[in-house]
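First comes the structure, then the notes that go with it.
Excluded from the complex is one protein chain; the other protein chains are retained at their positions.
Moving on to chain A:
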Amino acid sequence: MFELDRITKRYGSSLALDGIRLSIARGSTTALIGPSGCGKSTLLRILIGLIEPDVGHVRFDGQMLERTRIRAQRQRMGYVIQQGGLFPHLTARENVVLMARLLKWSSDRIKTRLSELMELTHFPRAGLERYPTELSGGQNQRVGLMRALMLDPEVLLLDEPLGALDPMIRYELQEELKQIFATLDKTVVLVTHDLAEAAFLGETIVLMRAGRIVQSGSLDEMIRAPAEPFVERFVRAQRSHRVALGEGA
């Protein structure tokens, strides 16, 4: 679905991305992980064309991402960020259907799609007429997810979608997300900083450090055959942290 070739992005003197090569298969679920500031969000923004790389290029479904067709290409992708990024002056319903309305979908079609999405995300009907400030964090994320899925895109990009939630809700939503991914059969790219979450949700884990990809594969491979000492340290740090909290390994 995505082919990235030698993507480099510089902010001032610092390199946010440094020669990224990555191929993301159609229908796969990929988790991007790495220490904060390593370039995960930047990479996700490159995928949806919010920023353009200084060097290299991105192919989406065989086509280059280009300014002239970027809007049409974005409508084939859904994008969810931490805190949802919802429009505060619109109700949950208005947030979700905004783009469909603009594309002149019939109200029947909108209604049907909305019902499907509410069922999928377990969003209560009573919440539809509420504004984001009147909803809980978890519900906001469900609205964000519904908005991203409204046009039934082929790709779903999520940037730490559960990052701002408290642990109980987070755990619940991880389960739900996994189910949703299984139901939908879409190409999913997910950013997280939690290795367990990455392993739970992603078939492929891409571990990044300072703008480069260090290793990609399954968690098992990383434990068995770390590509460099950093992988070992990263895995150990995350696991011991969990052991200390008594969550087991």
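Miscellaneous remarks
Rule of thumb we're sticking to: a contact is a pair of C-beta atoms (placed from the backbone, for glycine too) under 8 Å apart; a residue touches a chain by one contact, two chains touch by 3 or more; residues count from 1.
Throughout what follows, contacts and distances are computed from a predicted model.
The complex appears with one chain absent; UniProt names that chain "ABC-type glycine betaine transport, periplasmic subunit" among the candidates "Sarcosine oxidase subunit gamma", "Anti-sigma F factor antagonist", "4Fe-4S dicluster protein" or "ABC-type glycine betaine transport, periplasmic subunit". Of the listed residues A:K40, A:R74 or A:R93, the one in contact with the hidden chain in the full complex is A:R74. Per the touch definition above, the residue from A:G39, A:P132, A:P161 or A:P226 contacting the chain not shown is A:P132. Panel shows chain A; residues 45, 48, 50, 70-72, 74-75, 77, 79, 81-83, 85-91, 98-99, 102, 131-134, 147 of it touch the chain omitted from the view.
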